[in-house]
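Report on one structure; see the data block that follows.
All protein chains but one are shown at their positions in the complex.
On to chain A.
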Amino acid sequence: NSPAPLPERAIYGFALFLGSWFGFILYLIWAYIPETWLFSLGLTYWPQKYWAVALPVYLLVAVGLGYILLFGINMMSTAPLNSTHNITDNFAKKQQQKKFQEEAIPALRDIPISEVNRMFFLPEK
């Protein structure tokens, strides 16, 4: 899964490059060339030219609203103060307790909050 260049990726890139240029030229033709000229060429099945202006406006408003929406979704998914998700989670509940070995570094584990509090706030004499 390295980002190194490959022959297939070069082909995909070039196809996307040509496709996006084609799409852009087609959009400009649709937006600027009068309908009568397009009809005289025989191309009659186009969407209304109203959309050539409306779609970019919709897109930009959606991007602006997306900032506000993302902020709101983040605030809504923050756990409230009375939820147990602030204390523990599924991984911590199901963790295995490894036995304590002398002169070995203790295994990594999620320490329960009561123990952490005692260590921080109750100084042992």
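Operating definition for what follows: a contact is a pair of C-beta atoms (placed from the backbone, for glycine too) under 8 Å apart; a residue touches a chain by one contact, two chains touch by 3 or more; residues count from 1.
Keep in mind that, in the parts below, contacts and distances are computed from a predicted model.
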Name under which UniProt lists the unshown chain, selected from "Trafficking protein particle complex subunit 9", "Protein TRANSPORT INHIBITOR RESPONSE 1", "Nucleoporin NDC1" or "PIGH acetylglucosaminyltransferase": "PIGH acetylglucosaminyltransferase"
Selected residue (touches chain absent from view) among A:Asn1, A:Asn82 or A:Gln101: A:Asn82
Candidates A:Tyr67, A:Phe100 or A:Phe121 - the one touching the absent chain: A:Phe121
Residue among A:Ile11, A:Ile25, A:Leu43 or A:Ile113 that touches the chain left out of view: A:Ile113
Chain A, residues in touch with the chain not shown (by the definition above): 75, 78-79, 81-84, 86-88, 93, 112-114, 117-118, 120-122
